[in-house]
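The complex appears here without one of its protein chains, the remainder shown in place.
Up next is subunit A:
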Amino acid sequence: MTTTPLVHQATAVAARATELTKVYGQGETQVVALDRVTVDFRQAEFTAIMGPSGSGKSTLMHCVAGLDSFSSGSVRIGDTELGSLKDKKLTQLRRDKIGFIFQAFNLLPTLSALENITLPMDIAGRKPDRQWLDTVINMIGLSDRLKHRPSQLSGGQQQRVAVARALASKPDIIFGDEPTGNLDSRSGAEVLGFLRNSVRELGQTVVMVTHDPVAAAYADRVVFLADGRIVDELTAPTADTVLDRMKRFDAKGRVS
């Protein structure tokens, strides 16, 4: 099958991968994780990346987010081409333009909730925008827990802090790697609600890797990956439509 180019000219693009290829190993043991993937992530859009295990969905996110190197092709965040950047510039780019939400929360246990939220700005040596910070904190509803340490917060609360940390520095784009993977369904729903609100109300751009159709249903668009290629795309998804598509790939996979 051929990949369909998914370039839309209507809105500005926050991040774009073109002919992105990632190969692990050499010779006989060579594994192609990403095979000439071309995809756009538009501004103020909530995109979910889905696919079975080993489909390359996490690798795609890591490469686009500047966490991992790629073999060929190009990745742009805004106007910046990542392929040519050295570690130092790449680190700066992640710091200033990108927000991250991880599956395992990844908060620093020694810092309070508030300190964790402002950590990216502290690293950059910038003063946080007070007003924006208040907006973010109010949205995630943790204003009474700011002095608490992560160990004193529930899993859902910790991930909300992580969401706030990603939002606080007003990044161009936020990447989430299974952000609800370690949460119960109610806390997961809360976190996804915040992510969607940040896109709808604050104009944030969010890209999230997930394998949960319910989570994907919060997105504006779902991109499906299989065997390192983009195989399909769905706009305005619901949990059912997503599940349907996934079943189809699954069946196809078994037949072929």
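Remarks
Following the convention adopted for this analysis, contacts are C-beta pairs under 8 Å (C-beta built on N, C-alpha and C of every residue); 3 or more make two chains touch, one makes a residue touch a chain; residues count from 1.
Keep this in mind: contacts and distances are computed from a predicted model.
Per its UniProt record, the hidden chain corresponds to "ABC transporter permease" from the list "Multicomponent Na+:H+ antiporter subunit F", "Cytochrome c domain-containing protein", "ABC transporter permease" or "Paraquat-inducible protein A".
One of A:35, A:96 or A:220 touches the chain omitted from the figure, and that residue is A:96. Interface note: of A:111, A:146, A:202 or A:243, the residue touching the hidden chain in the full complex is A:111. Within the full complex, the residue among A:85, A:119 or A:189 touching the omitted chain is A:119. Although one chain is not displayed, its contacts with subunit A can still be listed: residues 62, 67-68, 87-88, 91-92, 94-96, 99-100, 102, 104, 106, 108-111, 119-120, 122-125, 165, 177.
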